[in-house]
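Structure record follows, encoded as structure tokens.
Of the protein chains in this complex, all but one are displayed in their positions.
== chain A ==
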Amino acid sequence: MGKSATTKDAQALFHSLRSAYAATPTNLKIIDLYVMFAVVTALIQVVYMAIVGSFPFNSFLSGVLSCVGTAVLAVCLRIQVNKENKEFKDLPPERAFADFVLCNLVLHLVIMNFLG
């Protein structure tokens, strides 16, 4: 009986999560997709490393950190352009995007350097 209550709760939770998320604007959804993609890529690389080995360690590191970094920066961008975030009301989305691009540029310059 307890188990069925848990599954019911989980189902309700899932539904409410889904309905809540459906209200998200499309541009935020795109960013979410981007983040998911980056995270999944990082996970694939980690799994590959676990199977094959981490020999060119700098390549592995730059690959994973590139994905993680991209994801983190995209999350930051998402936080900044989210209309519901009161903290960033004065920040125009253009400025947020420019910062995002700059940060990405630095990140990937470093990664290209580190790739070896």
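What we mean here is this: a residue touches a chain if its C-beta (ideal position, glycine included) is under 8 Å from a C-beta of that chain, and two chains touch if they have at least 3 such contacts; residues count from 1.
As a convention for this text, contacts and distances are computed from a predicted model.
Asker: Name the absent chain by its UniProt protein name; which of "Proteasome assembly chaperone 1", "dolichyl-diphosphooligosaccharide--protein glycotransferase", "Ras-related protein Rab-39B" or "Sm-like protein LSM2" is it?
Answerer: Matching the unshown chain against "Proteasome assembly chaperone 1", "dolichyl-diphosphooligosaccharide--protein glycotransferase", "Ras-related protein Rab-39B" or "Sm-like protein LSM2" yields "dolichyl-diphosphooligosaccharide--protein glycotransferase".
Asker: For the chain left out of this view, which of A:A10, A:I30 or A:I44 touches it?
Answerer: Touching the chain that is not displayed is residue A:A10.
Asker: Identify the residues of chain A touching the omitted chain, counting contacts across the whole complex.
Answerer: 6, 9-10, 12-13, 16-17, 20-21, 23-24, 57-58, 61-62, 65, 68-69, 72-73, 75-77, 79-80, 84-85, 87-88, 91, 96, 99-100, 102-103, 106-107, 110-111, 113-114
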